[in-house]
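I'd like to ask you about the structure that follows.
The other protein chains are all here in position, but one chain of the complex has been omitted.
Each chain carries a letter (A and B) given by its place in the written order, and its residues are counted from 1.
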Amino acid sequence: MPTYVCFSLADRFSADQKHRIAEKITAAHSEEMNAPRYLVQVMFQSLPAEECFIGGQLAPTGQIWITGDVRAGRTSEQKQKLMDRIVKAVAQIADCPLDNLWIYLNELPPENMVEFGHVLPVPGRENEWLNGLPSALRERLAGLERELPAGDA
Amino acid sequence: MPTYVCFSLADRFSADQKHRIAEKITAAHSEEMNAPRYLVQVMFQSLPAEECFIGGQLAPTGQIWITGDVRAGRTSEQKQKLMDRIVKAVAQIADCPLDNLWIYLNELPPENMVEFGHVLPVPGRENEWLNGLPSALRERLAGLERELPAGDA
Partner (left out) sequence: MPTYVCFSLADRFSADQKHRIAEKITAAHSEEMNAPRYLVQVMFQSLPAEECFIGGQLAPTGQIWITGDVRAGRTSEQKQKLMDRIVKAVAQIADCPLDNLWIYLNELPPENMVEFGHVLPVPGRENEWLNGLPSALRERLAGLERELPAGDA
């Protein structure tokens, strides 16, 4: 957990913007939800501009919709902070007004989620889970815990 | 809320059909769920025909799958009426039998949903929510409440 899918229109994001958005979502999720970075997946899908409607009319081409499938078990306050950070970070990277941002969080029981071939632990039990993995995988995941060199990301 | 994603195969919908489907879903949701039109997003994704299977065999190319992420808090009766309207309207526009239609509704707590950069209200509190938005955004959303000129839409 989690997986975020970021839908946007008309190929608006450069490779660099995608990398920076993935980093910001990963950091926000990791810090607000107290979760390891290696459990955070971020995908991008770009749709043709004429494939998205709001209120029955073509959406503005700036429209961004981010869905997150996350483990259940967090407080309302945690979720609000997380969504607020994502709205602001993505709007800044995309250079668009905040009102282009739509975010939905879908909460799943950890027992319904497999990552890296293994069913996820409940929030707070990640270290025990990590210690039970094969050593090569454990080392790979440990590598993902290291933050990227800074810059804007 | 909500966002509907309409999956179909082999580019079967024209731009006009997409517009009419978006309008019908928007109207059905707005009227059956008592929600403003401006909160309704409809997206389209077309997959190659060989990317969809039912019962382990390639699906008929007419297959249409619509997923809706909607705010929780409606009755079974409301949801049935909504899905029934969408089935009939989309089958008519797509000129296909009703049994090509699959629809799933995924209910989310309003506090898990951000639209236009703002966390959504519970059903019934939309006007207070709207009045708390910046005035330029409020005017844009008010414009989306006006129905399209008729015709089939």
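What we mean here is this: a residue touches a chain if its C-beta (ideal position, glycine included) is under 8 Å from a C-beta of that chain, and two chains touch if they have at least 3 such contacts.
Owing to the predicted nature of the structure, the values given are computational and were not obtained by experimental measurement.
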item: Among A:69, A:84 or A:126, the residue in touch with the chain that has been omitted; value: A:69
item: Contact footprint on chain B, counting only the chain that is left out; value: 7, 47, 50-59, 63, 65, 67, 76, 79-80, 83, 87, 91, 97-107
item: Touching residues (missing chain, whole complex) on chain A; value: 3, 15, 18-19, 22-23, 26-27, 37-45, 69, 106, 108, 111-119, 134, 137, 141, 144-145, 147-148, 153
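The working rule: only the chains that are shown with their structure count from here on.
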item: Chain A-chain B separation of Cα centroids, rounded to whole Å; value: 24
